[in-house]
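With one protein chain withheld, the remaining protein chains of the complex are depicted in position.
Take a look at chain A:
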Amino acid sequence: SKRSLNFVSSIGVTVFTKRVENAGSEPVSKVLLAFPNIQAKNLAAIRAFGTEGKVKGLSSVLPIEVVEPSGVPPELTFFSASLHKPLQKGKILHLDVLTVFTHFLQPFPEEITQADSQLVVFQDSSHYLSPYPVKVQTLSIRLPGGRVESYTKYGNTKLVDSELKYGPYEDVPPFSYNPIIVHFENNNPFAVAKELIREIEISHWGNVQITEHYNIVHGGARLKGEFSRLDYQSRPYARGVSSFRHLIARLPARAHSIYYRDEIGNISTSHLWSDSKKTQLEIEPRFPLFGGWQTTFTIGYGLPLQDFVFSADGKRFLNITFGSPMEEILIEKLIVKVVLPEGSKDIDVSAPFPTNQWQEVKYSHLDIAGRPVLVLEKPDVIPEHNLHFQVYYKFNNISLLIEPMMLITGFFLLFVACIAYMHTDMSISKNSPSYLAKLQWDEVQATVQQIQGIFHQCLAVHDKLETSLHDLSRTGDAKSCKAARKAADAQFKELAKELKPLLLSVQSSPQSYQIWPKLDDLVAKERELQDKLMARHATVVDSVEKKQRGQDIENRISSQQQKIAALRQEVESLLEYLSEI
């Protein structure tokens, strides 16, 4: 059996490679794997690949489950990998087991100053804790490089570069335990997300919106004493090697509308690179994180719907990665919320590992029944868990139109109500004096408007007369001028006829006491103006016919002219007054 431990990152990864030989007589269908409880508690992931025979490759994933066989010490936790087909006597199986442990490395000392580098200690057994006898085994530990403070030395222990080797040991009995302690430098960012809430909101208008709320803490050795910005900025040897100041997130290609903020606003220190395969977001928290320091922030981005939501067998399904897009981050508690559109039914999830699941309802704008939310919770999530999971649901495209239709009907009803209000008479008592007065006043106003129209027509006729006079002075055509006067006269009469009933109706109305004198005045003035105009017209035409000189004509009509101008002024001002009412 070969065992290799990898501590290059802050999360411990172990790979066993075993050759299993069935030495018994019965075919074996299960292989037991044992871990001490202390380690099993922090086991984040375990995966086994089996290959039968001597040929490598073609390995297949074996299902693994926790078992409790009888007659074993209670300090051990057993996992059993079931083989696809039982291993016959004498046959050999290559078994690769990948395990990932969190909190495998303990910072020691637990508090360091800014200038110190971070030392971690790791405890395990140099012998693989196997329930079976082991013929030959080795252990190799890959360290991240840098100083190795101490390690337990046995006979055949070698430290080559940054690789520590124990073994080979031969013929080790079952359950043999040979403790080793390795104390070494590890300045990798111990980024731990205490809690990460990922909200995946599907909108069938074409967007999958992802919002991730991080609460990140530096999980390594705590900072002791001062933090000096001077040292951090200008002294390379004392700048705090164990701290980290940026995190890298690999977002899917075609991610758009990316934002990075926290509760007090946008954080301006981030960089984004994107190409056709991926989008890389480098974010810097507001301050560099030293041991024990923490911060919270939110990143969010939109993804095109067609890349992540597909339909099959009349159902739709979302196919998206489970974990965080951040590199090398340990998430102590991950909550994934899938917010499905309102009206989704038959929700079903298939995840590659066990999770706690429940459903919630989220209300957003214009929601009536609320959006179904599927919540998945998993502790201790590592980058190895970044696998795709599927959420199946049924959704009818017609439901998309519900909200726009609601808005349209709402506004339509509003406008209908407005129209109805404008056209209905809402007064309570129909024969109160003020109501009647208002009705009468409306009537008077309408008539006054008609009267105004007539007067304006009169004024237009006046203008026509004037122009005919002008034409006369130019052409000397007295006949057409006379005809114009006759036409004007006829028009005046007609208008007067029209005016009479209107005036009577205004006079009879009790509401007209204010207007009537003005109106009366107006009628009188207008009549006078008409007379004057006609008279002047007649004199001018006469004198033209008698071939008098232009100067004489001017003299004859000049007095009339002034009166006409004054009258016209008065009529116009009266009309203005009326229109102001």
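In this section, a contact is a pair of C-beta atoms (placed from the backbone, for glycine too) under 8 Å apart; a residue touches a chain by one contact, two chains touch by 3 or more; residues count from 1.
The rule is short, and it goes like this: contacts and distances are computed from a predicted model.
Visitor: Consult the UniProt record of the chain that does not appear here and report its protein name from "EF-hand domain-containing protein", "Dolichol-phosphate mannosyltransferase subunit 3", "Trafficking protein particle complex subunit 9" or "dolichyl-diphosphooligosaccharide--protein glycotransferase".
Guide: Choosing among "EF-hand domain-containing protein", "Dolichol-phosphate mannosyltransferase subunit 3", "Trafficking protein particle complex subunit 9" or "dolichyl-diphosphooligosaccharide--protein glycotransferase", the correct UniProt name is "dolichyl-diphosphooligosaccharide--protein glycotransferase".
Visitor: Touching the left-out chain: which of A:L230, A:A312 or A:I398?
Guide: With A:L230, A:A312 or A:I398 as choices, the missing chain is touched by A:L230.
Visitor: Where the complex has a chain not shown, which of A:T296, A:Q357, A:N386 or A:S509 is the residue touching it?
Guide: In the full complex, the listed residue that touches the missing chain is A:T296.
Visitor: Of the residues in chain A, which ones touch the absent chain?
Guide: 225-230, 234, 262-265, 267-269, 286-287, 292-296
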